[in-house]
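Note that one protein chain is taken out, while the other chains of the complex remain in position.
Note that the chains are named A, B and C in the order they appear, and that numbering of residues resets to 1 at the start of each chain.
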Amino acid sequence: MTLVQKITTGWTQEESLVQAIAPNKVLNIGVIGYGYWGPKLVRNFQELANTRVTMVADLDGKRLEELHKAHPTVEVTNDYHQLLASDVDAVVIATPVTTHHPIARECLLHGKHVLIEKPFAHSSVAAQELVDIAEQRGLIAMVGHTFEYNPAVELLKDIVASGELGNVFYAYTSRTNLGIFQKDVNVMWDLAPHDISILLYVLGKDVLNVSAVGGAFVQPGVHDVARLTVNFADRIQAHIHVSWLDPCKVRRVTIVGDKKMVVYDDVEMLEKIKIYDKGVQWPERTESYGEFHLSYRYGNITIPRVGLNEPLKVECAHFADCISQGLRPRSDGAVGVRVVKVLESADISLHDSGRPVPVVL
Amino acid sequence: MTLVQKITTGWTQEESLVQAIAPNKVLNIGVIGYGYWGPKLVRNFQELANTRVTMVADLDGKRLEELHKAHPTVEVTNDYHQLLASDVDAVVIATPVTTHHPIARECLLHGKHVLIEKPFAHSSVAAQELVDIAEQRGLIAMVGHTFEYNPAVELLKDIVASGELGNVFYAYTSRTNLGIFQKDVNVMWDLAPHDISILLYVLGKDVLNVSAVGGAFVQPGVHDVARLTVNFADRIQAHIHVSWLDPCKVRRVTIVGDKKMVVYDDVEMLEKIKIYDKGVQWPERTESYGEFHLSYRYGNITIPRVGLNEPLKVECAHFADCISQGLRPRSDGAVGVRVVKVLESADISLHDSGRPVPVVL
Amino acid sequence: MTLVQKITTGWTQEESLVQAIAPNKVLNIGVIGYGYWGPKLVRNFQELANTRVTMVADLDGKRLEELHKAHPTVEVTNDYHQLLASDVDAVVIATPVTTHHPIARECLLHGKHVLIEKPFAHSSVAAQELVDIAEQRGLIAMVGHTFEYNPAVELLKDIVASGELGNVFYAYTSRTNLGIFQKDVNVMWDLAPHDISILLYVLGKDVLNVSAVGGAFVQPGVHDVARLTVNFADRIQAHIHVSWLDPCKVRRVTIVGDKKMVVYDDVEMLEKIKIYDKGVQWPERTESYGEFHLSYRYGNITIPRVGLNEPLKVECAHFADCISQGLRPRSDGAVGVRVVKVLESADISLHDSGRPVPVVL
Partner (left out) sequence: MTLVQKITTGWTQEESLVQAIAPNKVLNIGVIGYGYWGPKLVRNFQELANTRVTMVADLDGKRLEELHKAHPTVEVTNDYHQLLASDVDAVVIATPVTTHHPIARECLLHGKHVLIEKPFAHSSVAAQELVDIAEQRGLIAMVGHTFEYNPAVELLKDIVASGELGNVFYAYTSRTNLGIFQKDVNVMWDLAPHDISILLYVLGKDVLNVSAVGGAFVQPGVHDVARLTVNFADRIQAHIHVSWLDPCKVRRVTIVGDKKMVVYDDVEMLEKIKIYDKGVQWPERTESYGEFHLSYRYGNITIPRVGLNEPLKVECAHFADCISQGLRPRSDGAVGVRVVKVLESADISLHDSGRPVPVVL
């Protein structure tokens, strides 16, 4: 069993170090950071049958007031250490990237399970330390790779795994719009974790190396546009285009195989996945003399029905279930580490004229 | 006057070495190569008031028969040397890339003006030789950069030139579909001439260097997917994505400025150009203490009316007019050379891990 | 001041019979019916600063459990009479159409303000009775015409009112999809209230008559497809197409004037309104002899920025503000009556071969 297989299939029950909690217990959830994701996280954990949000920490008093209005039973604080001292079973960390590691570390050391927004941490060393602490203490450290819980991405993985596409040639993704400029990370650290986690999950291959080029147009030194080339095992190449400076909202993954091709467009409301029965037609046998002609096969397009489950709700439920049943999450810390390693190498390349930089997963 | 300015504004009448032909004369046009573009070229030159097609050469007898059926007055031959000996004033060359130079050279040496399909030639040395011969003989050597005659591209150029976008940060283009596999060139030589000629024309800047990455998935050694990063003067960066292996037909140019952003989508029938009044909002004055917040300005989108003139017809008419009036064409040989030089450097990069390769225009 | 003017501009303060409540008081809101709209209503009234939901009634115990999980402070009951006896200031009624009148009547008689989902009632007599009771008791009876609180519809109204379109020729709307089959009403009563309320609000004209044709394909006697033709004052015609049996989700309003045309497409995420600078071009002066040629003017398309406020939140806030400040709501009962009158006449036409049936507003 390779690492990749292990990660995509999950722990077996025996391997699990996590102490299962009685399945009927309602888990107390704390949330640190009530910005863009915070309200969505609170709503989902309030709606789930086996969780309730008991405390939320944020520095912005006005945001906490709004939270209190909508959810009067949730305690609020502007000092997240109160959560550590409280009876919360698990903490969701939705703060700026560079704070993920110190806050999560404290939570784990106080015996709290953690769900950390992507990217898992700002460096692979920091990320690995969180994994190690969680492992030692029998706690769950999960990363919020929401797309791994997206029904469309699950279907995409199934399509690739089924062999329907034939041999996968390459994949490319675009994730662009006017983005929220981050202070502590560039566009690559902000947006590419989505694409890298999707590609690792869907292709199920190891990464060999990565190169990146881009530009820092608005804030000197902070790239707002970047394009990565990721070389996976088995000669599969992927291209990732992320931008904070684009008039159009694009969220798109294309995977091209020698038999079929598939496009996943997350901006589409209903037609999220299109399978194109198009492919290269090689001549039936090699002609003895002279040249052969490549042509294309053009067939139908199929748009499979994709479930409408809210990915964040699936993710939250998965986090709660893993805690209750002592299971390893789909997007556990090890997955978080892998994504951070790809980002780290890409960042080196981005500052070194786009030369390919190895990734050791 | 820089070279760029010279090229984009054209020769002055005095500089012109071309001998003007009496404006009322109907020009005799010959066409070599009656494949995909051939029929369109013949139709257009037949419809123009001051040209007529008198002879067409192709190796495929069946194609010539079809031509004869539709245009009974046009002479056909499978030996293009007959055109050289005939009374055609100008020859249009629509043959495989590597034959452009030898055929065009012969035509020029026989005193014929030439219009050559893009790319102008397979190497910059070959391209430059054509320019030199034409110059010496007072003949026109024009390259068929059709997009420079496209009303949408002209409007794009006007928008950039007007300053409406503010400072241009970057541009990117996508040109993808199931492409016709070429035997003598890779996808970059096949498709990127369009994008490079558009960017040179619209941005009006010199190119400093170019890098390229990609993959050769179907035919070993012949790239079918490529992504170029072109660094222009004044810190403008462009990204070009071309693919023969994509389920979706995309023909798209995005230009991002600090005031506005514009998208030109050639696949759209009517809404070809969208100007987004979106931009980065810097805080009015630098706050003395602490941080400032970048935000966006979201305004209207404007879709200007674009003329419906057929670009190829405009190009054909321009070729005829330049011959008749002794003018230098917008896309003259020097422009052709520039595009070939960018392609040459990109090809070196493509085979050298994507390192940036200088371009000396 | 015509009725139309009065309704679209609202009561003056003096006309108001409603007793204003102290503006700082937090209003207690009850909700009857916790189906599709219920959760959205509860969330919004919980989030507003000056309202809180104190009790919700529904017959479905499982739904109430879910509500209790997400909003632990809200009391639940399966007997809506408990709300009447409680201290709620206002009741939101989101139950099947035919129950609107009896439930709302009880609420009003118990001194509660009411917000009733569209359509206001199942008959104009019932609707008028609600208006009369509310008027007598100084209470607010508001109808949930959400689209009147939609920023795009407000912009549409402004565009028409500004005269930018010139003289309005006609309007048409489409509202189709696989709809939820209602048991107590046909597709026209279910979906057309949206379109009728939009048209009344945007055009600000009286309705003269209406005709309707359609089909009852799935449930005999219950139309699932209907097309209305509404003749407004000033020779403006509108066409309304509603369907529960359509593979495509369409929510679209087109208004054609002699100067410009505008399309409001609610399915679009960002480009909701497009103003087409297209129009009929009459010849400059009538030529004395013979014919004149009509032509078109084709200009730019403008996509104005539309605010992203959630219409339901605006509606809920407006309801609360009208109660607190004793104001007449934009979509008050009188507006509800007007929409019901159009529906009543249309229903007669639908069952009488589509003959035009007068509407007396």
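The criterion applied here is as follows: contacts are C-beta pairs under 8 Å (C-beta built on N, C-alpha and C of every residue); 3 or more make two chains touch, one makes a residue touch a chain.
All values reported here derive from a predicted model rather than from experimental measurement.
Only one of C:43, C:100, C:145 or C:227 touches the absent chain when the whole complex is considered: C:227. From the set C:44, C:173, C:211 or C:345, the residue in touch with the chain omitted from the display is C:211, counting the whole complex. As for the chain not pictured, it touches subunit B at residues 43, 46-49, 52, 66, 69-73, 249, 267, 269-270. The chain not displayed touches subunit C at residues 169-170, 178, 181, 183, 211, 213, 215, 217-219, 225, 227, 229, 237, 239, 241, 245-248, 254, 256, 258, 261-263, 274, 276, 278, 280, 291, 294, 296, 298, 353-356. Touching the omitted chain from subunit A are residues 271, 298-305.
Please note the rule applied: only the chains that are shown with their structure count from here on.
Using the mean of the Cα atoms as each chain's centre, the chain most removed from subunit C is B.
Although subunit A and subunit C carry the same sequence, what matters here is overlap: shared residue numbers make up over half of all numbers found at their interface. Annotation: 53 Å between the Cα-based centres of subunit B and subunit C.
With centres set at the average Cα position, the gap from subunit A to subunit C is 41 Å. In subunit C, no residue touches two or more other chains.
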